[in-house]
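With one protein chain removed, the remaining protein chains of the complex are shown where they sit.
Labels run A, B, C, D, E, F and G following the written order; every chain starts at residue 1.
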Amino acid sequence: MSDRPNKVVIDEELCKQCELCVVVCPVHALRISDRINTKGFHPAELYEYDKCIMCGFCAMTCPERAIAVYRPEVQKA
Amino acid sequence: MSDRPNKVVIDEELCKQCELCVVVCPVHALRISDRINTKGFHPAELYEYDKCIMCGFCAMTCPERAIAVYRPEVQKA
Amino acid sequence: MSERILMKGNEAVGEAAVRAGCRLYFGYPITPASEIAEYMAYRLPQVGGTFVQAESEVSAVNMVYGAAAAGKYAMTASSSPGFSLMQEAISYMAGAEVPAVLVNVVRGGPGLGDIQPAQSDYFQMTKGGGHGDYRLLVFAPYTIQEVVNLMPTAYELAFKYRNPVVLALDGLIGQMMEAVEFTDFRNPDEIPIPEWAVSGKFRHGGKKNINTSLDLIPEKLEAHNWKLQKKYSEIEEKETRFSYFGVDNPETLVVAYGTVARVAMSALKKLLNAGRSIGILRPITLWPFPKQALAEKARHAKRIVVLEMSSGQMIEDVKLSVFDPNKQYEFYGHPGGVTFTPTEIEEYLVRG
Amino acid sequence: MSERILMKGNEAVGEAAVRAGCRLYFGYPITPASEIAEYMAYRLPQVGGTFVQAESEVSAVNMVYGAAAAGKYAMTASSSPGFSLMQEAISYMAGAEVPAVLVNVVRGGPGLGDIQPAQSDYFQMTKGGGHGDYRLLVFAPYTIQEVVNLMPTAYELAFKYRNPVVLALDGLIGQMMEAVEFTDFRNPDEIPIPEWAVSGKFRHGGKKNINTSLDLIPEKLEAHNWKLQKKYSEIEEKETRFSYFGVDNPETLVVAYGTVARVAMSALKKLLNAGRSIGILRPITLWPFPKQALAEKARHAKRIVVLEMSSGQMIEDVKLSVFDPNKQYEFYGHPGGVTFTPTEIEEYLVRG
Amino acid sequence: MTKDLVVAGFGGQGVMLLGQIIALAATEKGLNATWLPSYGPEQRGGTANCTVVVSDEEIASPLTDKPQFAVIMNNPSMAKFEPKMAAGGTLIYNSTLVTQVPARQDIKVVAIPANELAEQAGSARSANMVMLGVMAWVWRDVFTQEDLLTAMVHKVGDKRPQLLEINKKAFALGYEAAQKAI
Amino acid sequence: MTKDLVVAGFGGQGVMLLGQIIALAATEKGLNATWLPSYGPEQRGGTANCTVVVSDEEIASPLTDKPQFAVIMNNPSMAKFEPKMAAGGTLIYNSTLVTQVPARQDIKVVAIPANELAEQAGSARSANMVMLGVMAWVWRDVFTQEDLLTAMVHKVGDKRPQLLEINKKAFALGYEAAQKAI
Amino acid sequence: MKVVYERPKTLEKVTNHYCPGCHHGILHALIAEVLDEMGLAEKAVGVAPVGCAVLAYNYLDIDWIEAPHGRAVAIATGIKLAHPDVLVFTYQGDGDAAAIGLAETMYGAIRGVNVTTFLYNNAIYGMTGGQMAPTTLLGMKTTTSPYGRDAKREGYPLKMAETIALQGGTAFSARTALFNPKMIMETKKRIRQVFELQMKGAGFTFLEVVGTCPTNWGMSPVDATKFAETEMVKTFPLGVYKELKEVE
Partner (left out) sequence: MKVVYERPKTLEKVTNHYCPGCHHGILHALIAEVLDEMGLAEKAVGVAPVGCAVLAYNYLDIDWIEAPHGRAVAIATGIKLAHPDVLVFTYQGDGDAAAIGLAETMYGAIRGVNVTTFLYNNAIYGMTGGQMAPTTLLGMKTTTSPYGRDAKREGYPLKMAETIALQGGTAFSARTALFNPKMIMETKKRIRQVFELQMKGAGFTFLEVVGTCPTNWGMSPVDATKFAETEMVKTFPLGVYKELKEVE
């Protein structure tokens, strides 16, 4: 996963586990992780990298603005 | 005038000489008198007794409610 | 009914008011006083009373003004910033001699400040506040039981003297719980509507009642003011309350009220056990201030220590009461919502 | 510009503010202060300033709050009931250290009272007023010229100490006319916008400015309070003003301010001519109160006579300043908007 | 020198203006002057009055409880101020309207038919200017006629020449009447 | 006898309730008790705590700066209250969550895996009831187990029998653990 | 002899303090007439404002309270809840009800408090000597809009009857006037209607009445009355803006 270009980057310390991003994602690419941050929340994570269409809905919905979304340069066929 | 039945009775002490009654009278039966009351105002008076149709407009317009209007019993013909 | 109930201070304020006969509450939420409104919103409908959440404290106190002028036991409660907004109406009520109970659960200031317990509205409640010459009876209970016990008195005196009465609490007393006993329950229907109440002429024999604080003729307004001052003198004479705890003629006299007095008690007890010549005079009425009692207790004292959760307000009344330059006056305070700890008071008194 | 102009006190307030550099006035009409607003409504547009008739005094003082926090000389004026409505915001401004000049043309109270000159807002302005521990610099001029002279100082000190300043007049000073000279005219464009002003980051090097009176951590709020207290001590030390007129060590010391002092002057002059050992100490700043000066002047006095158009408020500060039980303290007052006459003061002082 | 004067009458009689003109004249002469109005409820309907103090020293109280001079324009004002006059004071009254003649023996009383003279001048509304003329004579030790006339122009303006003429005439008639009466 | 106790932890850990149950039990026994919450900004996100004082005399200060007893449910609370403990005091902590083990030698320290035991009882949310059980043992000179259980029922109600069972079980596990640990 | 009109019993027989020709006097009298006709004077409580009507308590023979400036509806709320059986009305100026008291008046309507508010709209602050009111017409000169009210500088006239009509608890909101006998009769009819609605517990009832201020408008009473008829109504159209037909 780490050598794939960034699509959805979540700042886990900012996340409050509200799940709004999870619900808003049109392709169900996000979920709440098992990890725990220093405030005691389980941050959201992108677990379906390939499904993600980089629509940005999660980012614009996140009340913490914990999410950044990038569109990797596409090697046009 | 004094032996004719009351039509318009003006409490001259209450009158403030605003002229609203004078202006509102449809038959121009009222005017401001020459007399002066203890507050220094010239009270209104009915000077055209016969013209007065006892409509009550002057009374309902008077901000001081200084006017009473009566309709004498009419001897039906 | 004399069961001991564990209750939050703010809720006890509400229940005590209900039991004193209050059925009309008008308030606007503010920490740390909101539970009074919340309790009343829940409780008053149960007993046929009315709770209104006003749009502001200005409006709340004016609703109380109306209800009280109509002869009923009414109440509002707030905390410092909200209480500041009530000052115009309070001056009016004092001027028009309208009785009501107003609760101020004081918090740290100035401005928005914080929401922790404080005593920095002393001047506002006892002297300044609104415009013009007037006084408010100000009760400063230091336990929840005392809150409950004072409530019927607050209403009685408000109506007896036709004057607003303030219950001065602070966030600590409002938020803590302890056991209280409620003994009274006054049926509001048995409280007569006073003669003077603005309640429709038919209620008082067709005589017209006017409630106003206006008198455009200064000589008449002056006479009205002297009448008020006479009333205030009578209140000073008859309604001053305090408690004293300690040795008879203490060398060190501590003056503190409300939460501070309560925290100081812990220290006092220790020092008395250690044989110190010390005592604490606790004003229960901040106005009228227990001047004479204080002067007497201070007679043999060397040190007079005033403890306040403020930067020093009651200290002025203490000095005016004792009025003796040959004493040592000490002020020790915490403004801004910081509460004393028993240890620090003890250490201060020992050190000093 | 040093022409003598016959002017109404209230209008002189406006003109003096304009000349001190004030271009923003927010107010709500009330007798006997309305002419200040009326003058500003007419005058400010002439000099590129802005007058806003606010919807209430609450709103007016908050507009001043905003404009002053933005770094500008702003002003409002009112009379007692309206001033009461400003108390919450005044506490905020003191807490957030926002400088402005607020004028209170005091009238008879409490409540709606009347519209005649009074001094019964002394406590409100010097101590009580809003919630929390704070102080206002309170100037009490007694001639229109003094109003004019104090105005630039009022703004300078407000900004120097970042604290609201009150100009305490009364209906008599507001309504009377006398000749004044205006010497200064400060170009507001030359008054720098302070560093701390909430005026857009671009105005102060991109650094973010926050103006707030909130600090939810009580220890920090306490520290802020002690910082304010330190400032107040500095003001007490440096900015106390008074005037004295009479023999050096008077047997009878009269204390009075504003209109009362002015009326008393007539009596004083007569008594001094008659060889009496008398003097009048006139506080020009009600807060800081001229404690030391008063204590000194009182050293040899037997009688200390406090004259107020109230039922007795400044008398407390007089006692606290002198703090000597071996003097005779006399209070003679008129609450409710009644003004002293020169004759009655003379008679009182002679008789007493 | 310190002189004080009360001017009292109905709201519409221009008593405030009369007081202000005198205060202005004093100011323009370099003297000290205060003008103090009664305001508020007294104004509406009832009497209005103002107090003028003129002095070559600093003026202490702008308010006087024993006026040395008074111009009284109507009955209620007479009732109010006659008893307050300082002994030896001068009370000038508008004899056209005031029917209640002063009884005190220890004051000087001057009756001026102000409304009559004003109408003579061209308008009953200039009765106050008649009284200004009277004061020009009464306080001739302080003001020249010119002083007061200049102040009057400064105060009421000279935009309406006709009105000004009437006022000046009224002033002159008042001055004349005072010369005769006193 | 006067005992005090601080209960501290995250907002959701039921520390306020735990304190209230103990205060209620004392009240129901005819003792005096005070319960004092921290309120305001401390609550949101950060730690919440309350102070309980129980006594057979009148209680002066409801607030204590040197607690004799403490129940600590999370790390921030440990950091806050360990240094404040009175010498000789007893500090009970939730060893499931608290990783910062107390260092002071002059206090008694009791580690209770409250969350573990709570989960054993049926719900991690009853960790506070585990601690109630612990306090039942620690303050056995004041309360019987019955006292505290009755107060618990009065406080949380018995409408949801399943929950009540879990709570009781948690209580029992806590009591047992305390017996062993102390 | 039939009585066409006699001074209503509830109108105290004293000279009021209003300036000659001021419509305040007419509105007072109409309220008194309706109270008489409905037999409600014994059960009525009036709330006087701060404004020219501050002394209204001297003119109607009913119980009265004088409220702080702008707080009449709050005061009325307290009284009504204390004694739901009394008829409570506030009598306020435009400054009182729509400037400093805007929130209180609005909340009467939002909350549906079962009281009546009469707003005397004379487009000016009468009592304090002619300052701008929320209802001052555009272009009008007042002592605080000496250059004429300019929308850009002094904002727009506030239309209270319309704004109040929008609120949920309003049972009635209308604007009438007093500039001729027809409008006077209309106003009286509406006064009766709002009192009836209140006695039925309908909620907040609001009657804005366009009046005059000859003194501060600088007009004769007759001219002021004409100005109300021709100019005021342009900015303040007369009419009923909300009217609850059925009261449960």
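In this text, a contact is a pair of C-beta atoms (placed from the backbone, for glycine too) under 8 Å apart; a residue touches a chain by one contact, two chains touch by 3 or more.
In this text the structure is predicted, and so the values were computed from the model without any measurement.
Visitor: One chain is left out of this view; which of G:Asp63, G:Glu154 or G:Glu208 touches it in the full complex?
Guide: Only one listed residue reaches the unshown chain, and that is G:Glu154.
Visitor: With the full complex in mind, choose from D:Ala17, D:Ile30 or D:Val58 the residue touching the hidden chain.
Guide: From the options D:Ala17, D:Ile30 or D:Val58, the contact with the absent chain belongs to D:Val58.
Visitor: Return the single residue from A:Asp34, A:Asp50 or A:Glu73 that touches the missing chain.
Guide: Spelled out, the listed residue whose C-beta touches the missing chain is A:Glu73.
Visitor: Which residue among D:Lys8, D:Arg43 or D:Lys72 touches the omitted chain?
Guide: D:Lys72
Visitor: If you put the missing chain back, which residues of subunit C would it touch?
Guide: Where subunit C meets the chain not shown: residues 28-31, 34, 37-38, 41-42, 45, 51, 53, 55-57, 81, 111-112.
Visitor: In the full complex, which bits of subunit A touch the chain not displayed? Write them out.
Guide: The list for subunit A reads 5-6, 13-14, 16-20, 23-24, 39, 41, 54-57, 59-65, 67-73.
Visitor: Name every residue on subunit D in touch with the hidden partner chain.
Guide: Within subunit D, the residues that touch the unshown chain are 24, 26, 50, 52, 54-56, 58-60, 62-72, 74, 88-89, 92, 96, 198-203, 206, 208-214.
Here is the rule we go by: only the chains that are shown with their structure count from here on.
Visitor: In this assembly, which chains make contact with subunit B and also with subunit F?
Guide: none
Visitor: Could you give the separation in Å between the centres of subunit C and subunit D, each centre being the mean of its C-alpha atoms?
Guide: From the centre of subunit C to the centre of subunit D is 29 Å.
Visitor: Could you work out how far the Cα centre of subunit D sits from that of subunit F, in whole Å?
Guide: One centre to the other, that is 55 Å.
Visitor: What residues in subunit B touch two or more of the other chains?
Guide: Where subunit B meets two or more other chains at a single residue, that happens at 39.
Visitor: In subunit G, which residues are in touch with two or more of the other chains?
Guide: 19, 54, 66, 68
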